[in-house]
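Here it is, the structure, as structure tokens.
As you look at this complex, bear in mind that one protein chain is not there, while each of the others sits in place.
Order of writing sets the chain letters: A and B. Residues in each chain are counted from 1.
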Amino acid sequence: MIIGYLGAGALLAGLVMGGFSAVLSFWSGWRGNVVMVQVGRRAFYAATAMVVLAGVLLEVGLLTHDFSLAYVTEHTDLSTPTALVASGFYGGQEGSLLYWALILGLLGSGSLVASAALGERLAAYAAGVLASILSFFLIVLVLVASPFDLLSITPPDGLGLNPVLRDGGMLIHPPVVLAGFASFAIPFSFAAAALLAGRTDAAWIAHTRRFALVAWSLQSAGLVLGMWWAYHVLGWGGYWGWDPVENVALMPWLATTAYLHSSQVQEKRGRLRTWNFSLVILAFLLVVFGTFIVRSGVVPSVHTFAVSAIGPWFLGFLFACIVFSAVLLSLRSSSFVDAREAAPIVSREGAFVMQNLLLVGAIAVVMWGTILPLVSGMLGAERVVAAPYYERAAAPIFAALLALMAAGPLLPWRRMGPSTLRALRWPGAAALVTLVVMLAGGARSVPALVAFALAAAAAATSITVYGRAVAASGGDWSRLARRLVTKRRRYGAYLAHIGLVVLAAGIAGSHLWQQEKEVTLAPGGSVTVAGYTLTYTGSRERQLPDHTELVAAMRFGDSTLEPSRATYAGLGGQSLTRVAISTTPVADVYVVLAGTNPDGSASFQVFVNPLVTWIWAGGAIIILGVVLGNVGERRAAAAPARRRVPVPVPG
Amino acid sequence: MNVLMRWGIPTLVVVACVGYLIYSASGGASEYYLTVSELQSHATAGDVRVAGIVADDVQKSDGGFHVTFTEKDNTASMPVDYTGTLPDIFRPGITVVAEGKLGADGVFHATTLLTKCPSRFSTTPYTQ
Partner (left out) sequence: MAIIVATLLLFAAGPFILWPLIKTPPEEPAGR
């Protein structure tokens, strides 16, 4: 009970501090009042502290089973394992909003502390934008969706967590994705601040890029974790369903991918500033849009969303953000006079612009599929699209992006020459060899041939970059090591490229070559799928504290796979699938137990998913590449002397 | 001006391609999303998705690969016939989206059943 009052009080105090910080930061930035800028920033730190306090209180309430709190009652019970009780923090509407605010406050505070080199005016405006966003979340938390609402009578036990959600994946995937969403607010705030202050110099680029990279990495991890969880837990044999919830996590990631590349052009040649600002702003607007879609119930989704009270609030916030961004961009981007002239289309810069166009195209494809139910419902009969739409529309775009990954890094910044064509022979050869091998192996599917040929080409290009490093160090390992470390941003990026190629190959293989069979077997019976033979040997029932398990044994080569179903008493006989997977780098054999029959036979769904492990491996390599490439980069971009960035327009 | 001329055409090409992709992909692949009563009042050719609640008369057979049940909403109900693996959550009382065709026999032949993930974000309050 006390927790309820303390928590609500902390949130209210945080809201006051946040609002104060927003107003003061904007005012002091405008007036150039350095002392007030610092006060405004401290108010943001204090608001963050309030959110941290509220978070701690909520967690304490959960862990002490304080059922006087409605939130604790709704999401846990006395029998729920401790780890899942703790994860209830971000498991429900109100708690996940608090978690969002927490990440926003912490990352935002970190970004402000690190912004010392940017100048007080820029830092002030950034603090103002960050504080405004934080205040919005706090308004919603205080007025509409408080995690600290009290029940008038404290029940003896809670409602508990549905068994489907009782899984390790629940512990990791949601907080990473939520953190990813929240983190896109940071680069947005600095982009808005730069537009307000009229500053776009090297220090700002480095700072914004660093936090965009944090957001991108979190979101990458969140997406891959989500795919891993869906594949291993949900038991439908796949890892991505193009559900609105998945789509809204993907779109900001696509925009930020474009930004991370396109910002290099701004760094090197001072161009594409309008693109870069637009992409950073777009990423955040997509996040707000996504949050609205996901929490309002306006489009059908497999994730239950009751039409909730907070929908209209997020719609209003989205509208405000769009207006704010549009006004800022239109007022300021006219001042982005590109001092240099555009490079030819076939050049490194050209490749980056193509990449921007293609990724925005991909966002448009996903966006259309996501909002079609909403738009069509308003205009007439509601229509939805399913996976085939996304595949048909997005696959060519992703193939084109793979081709860019193969050619772009080898193009010079300015003019093409004979050496460029020579360099392109590596990816060209890789693609050709892959095609020949696949055709010889009997592959005839055009999508598969295209996908793997392009993936091989992109991999070859990335490896070429490393090859050049080896050549340039003349066989001297310590020189090579030093080179890799000094230019780690570059080599880390190409490692991430390799990771993405591996991931793309995994998606292509598991998607295009998946085979599936539904079969009912008597004990001793066998089924063969894609050359893999499984034999059903029998099943047994196991009684555990809170559920019974029906386990079937399938002999597979030397090992035994044990797909099972778990039945939880309190849930009306509903039983949950536990998938059994045999994993090799070549393919997964994935077995689902559909059920057993009175005559002793058992029904199974067997999938063979080639190259699925490449998806998880690719994701890990991407993260490794990003981490290694950016570890310890303290100073704002080690500036090569030759870079000439146009003089910033005074604010 | 230089930029516009140099980049205008490639941009238009990309936009046109993406537009074409979206148009051609959604034309064939989109389905109506209806409630049970809407489907019964407007017979629709082609595959549709129908949202409703599973009634109490769930009958499973064929090792769990075949199920018949009644899907209903506030005003209408219809029999559904589905062959395939059942989603875990499937049981009477839940919201389900059936994808398939309404047959001449009045039975909805579903090829896919979609159920919703148990609520994480619903604001169903605890009723005392």
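In this section, a residue touches a chain if its C-beta (ideal position, glycine included) is under 8 Å from a C-beta of that chain, and two chains touch if they have at least 3 such contacts.
Model, not experiment: these values are computed from the prediction.
The hidden chain, counted over the whole complex, makes contact with A. When the missing chain is restored to the complex, the residue among A:V23, A:A46, A:V465 or A:I581 that touches it is A:A46.
Not every partner is drawn; the one left out touches chain A at residues 5-6, 8-10, 12-13, 16-17, 20, 32-39, 42-43, 45-46, 49-50, 53, 120, 148.
As a working rule, only the chains that are shown with their structure count from here on.
Mean C-alpha position of chain A lies 26 Å from that of chain B. Per the touch definition, chain A reaches chain B in the complex via residues 70, 73-74, 91-93, 96, 145, 151-153, 155, 159, 162, 164-165, 174, 234-236, 294-295, 300-306, 308-309, 338, 341-342, 344-345, 353-354, 357-358, 361, 364-365, 368-369, 372-373, 377, 381-386, 388-394, 396-397, 518, 520, 571-577, 592, 594-597, 601-603, 605. Within the complex formed with chain A, the residues of chain B that make contact are 2-3, 6-7, 10-11, 14-15, 17-18, 21-22, 24-26, 28-34, 49, 51, 60, 62-65, 84-93, 95, 97, 99, 114-126, 128.
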